[in-house]
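What you see is the complex with one protein chain gone and the rest in place.
Chain naming follows the written order as A and B, and within any one chain the residues start at number 1.
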Amino acid sequence: MKGMIIMNNKNKLLSITEKRANNSMKIGSKNGIKLLSFPYIIWMIGFIVLPLILILYYGLTNKSGEFTLSNIALITDPINRKALLLALELSLISTIICLLLAYPLSMILSKNAKNSNSFVVLIIILPMWMNFLLRTIAWQNILEKTGILNTILKFLHLPTLNIINTPTAIVLGMVYNFLPFMILPIYNVLSKIDKDVVNAARDLGANGFQTFMKIIFPLSIPGVISGITMVFVPSLTTFVISTILGGSKLVLIGNVIEQQFRLGNWNTGSGLSLVLMVFIFMSMAILSKYDKESEGSQIW
Amino acid sequence: MTDNKLINLVNISKSYGDTIVLDDLNLYIRENEFLTLLGPSGCGKTTTLRILGGFETPNQGKVIFQGKDISKLAPNERPLNTVFQKYALFNHMTISENIAFGLKIKKKSKEYIKDKIKYALKLVNLEGFENRMPDSLSGGQQQRIAIARAIVNEPKVLLLDEPLGALDLKLRQDMQYELIRLKNELGITFVYVTHDQEEALTMSDTIVVMNQGYIQQIGSPEDIYNEPTNAFVADFIGDSNIIPSIMVDDKLVNILGANFPCVDTGFGKNKPVDVVIRPEDIDLVMPEEGIIRGVVTSLIFKGVHYEMDVMANGREWLVHSTDLSPVGSEVGIWVDPFDIQIMNKPESEDEEAAEIVE
Partner (left out) sequence: MVKKFIGRFYVGLILLFLYAPIFILIILSFNKSKSRSKWGGFTLHWYRELFQNEDIMRALYTTLLIAFLSALIATIIGTAAALAINSMKRIPRTILLGITNIPMLNADIVTGISLMLIFIAMRYTLGFSSVLISHITFNIPYVILSVMPKLKQLNPHTFEAALDLGATPVYAFFKVIFPDILSGVISGFFLAFTMSLDDFVITHFTKGPEINTLSTKIYTEVRKGIKPEMYALSTLLFVSVLLLLIIINRKNASKRGLSDKKSIVLMNQ
């Protein structure tokens, strides 16, 4: 659910700040109106800024409060390093699979008549209304040794598959949960491309393939970037999917951090969180390089 | 302008679901002519243009280009180029890249492309704009780039879909002259779509007036203006007085009870007809010198002329004149026989479609 909003929110915010500052409407006396923001500002400081500073504090100190980098250095610990690398690997694979599945789908869907626009969005979003955990557990059902998939395969006299508790299951869970977040922004961007622009390319001599490579795909990049953002970060940081579909043996960085906090090791947990945040920040920075046009697309 | 028929639209029919947009349209376009498809919204002119360009497929009929049937060819295979209504520039490319697009597809050399871009920008008076982005340009500039992008490919025919619609009046007028100049310099055929009759009259060699999917009249601007063949054309082009009358005999027509000498023959005796008289062709004279008498009911100064309403013989006549007659004054209406245009009343179903939709 989140990604749907985040997708257009991120872009909207950037476009708001960069472009429209001069066109804002000044309602009423300036001082009076600004008072309205105080509750939010106080809330923000208390519950967004300070908490993050706390993570920074705990991450850089040990249990007695002395400054140390050992928490951060924990990432080099073999188990933690493995968890981070596995998370990176699986989330990258999931993101790529989502992209490969979503792009053709979005192209097919955007070619339809305009009336089915909101219907399409509805159909794609609808699965998201089932509880996130239950949806993932449903996949557990399907992939189990005696699960539904194997029951069907046995019925067809095909060999059974042992997918549960493997990285494949985790990737499947990630793709399943986050695919709509890749589909919607790409679909949005593609359906907003002026049909005459595509016609112009054809008119000037481009065939289908050339039109796609030179016109359609470049114009769809903002949507692709949104989609990647919406899939990669949640995949990277998940611990639920790996718990339910990966079993206790497969550990992602999210699991490690969650475990640390469960055991009360705030310092080490925070240290690892800081490392994770660095990765998130880096990937955002890389992605924003490609997203030159910060004009987002609306879902509704 | 030679008599060479470059394009032939043969028996073109097109419908969307239950709605018939074009019904058995036949039209030919000559080489080097500026042909305008003119008509109100929904008359089928844009559909016709898009069928020419290959963006729509007709349900029936063929498009013949220089003797070859190109009906089945995709847009990128036709030797025509289109200038779209909303410019359709590639916003993610620079102006140069936009203009060079078609040339790169044709794999022209770098120097060739560079020269062509320079030439095209010069032609549309936008030199130096190579590295600008489309959304940093004004509407008029974007329009000129759209034109430049199309003409560098040296098409035999340029299709223009209401390209000046979004521009303000002064700019539109400037662009009209630019387009005529371009056509003459390039020596290619222009097929132009518009709903603005003034635009059509200014720029075209040939005007095709359309309504509800049918061609109402084809002719030069003067023909269309001075001798409209039916009420629709008469009403659509310029202001006019259209009066139901009775053709008494050759060269004599009875309008609202008064006999006016005219120059048309062959309409029969005592036949009901429609008469068209342009407002500028009505002379207001002393009451006793007119064929009929009336009273001026309204007077508006329009700059180029005065516009007056005259109530005479039960009808309000529209009059344009550089002389004014004050409101309330009695006047006589006089029309030169040559300026009275006689039209048959609509008979067949086809002509029904041509009637003004009130």
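Please note the rule applied: contacts are C-beta pairs under 8 Å (C-beta built on N, C-alpha and C of every residue); 3 or more make two chains touch, one makes a residue touch a chain.
As the structure is a prediction and not an experimental result, all values here were calculated from the model.
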Missing-chain contact among A:74, A:163 or A:179 belongs to A:179
Checked against the full complex, the residue among A:142, A:193 or A:221 that touches the missing chain is A:142
Where chain A meets the chain that is not shown, the residues are 1-2, 5-6, 9-10, 12-13, 16-17, 20-21, 23-30, 32-37, 39-41, 43-44, 46-52, 54-55, 58, 101, 104-105, 108-109, 114-115, 118-119, 122-124, 126-135, 137-139, 141-142, 144, 146-148, 151, 176, 179-180, 229, 233-234, 236-237, 239-240, 243-244, 254, 257-258, 261, 266, 269-270, 273, 276-277, 280, 284, 298, 300
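The criterion applied here is as follows: only the chains that are shown with their structure count from here on.
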In the complex, the residues of chain A that touch chain B are 194, 196-197, 199-207, 210, 214-215, 218-219, 293
Per the touch rule above, chain B residues touching chain A in the complex are 53-55, 74-76, 80-82, 84-86, 88-92, 101-102, 105-106, 149-150, 153
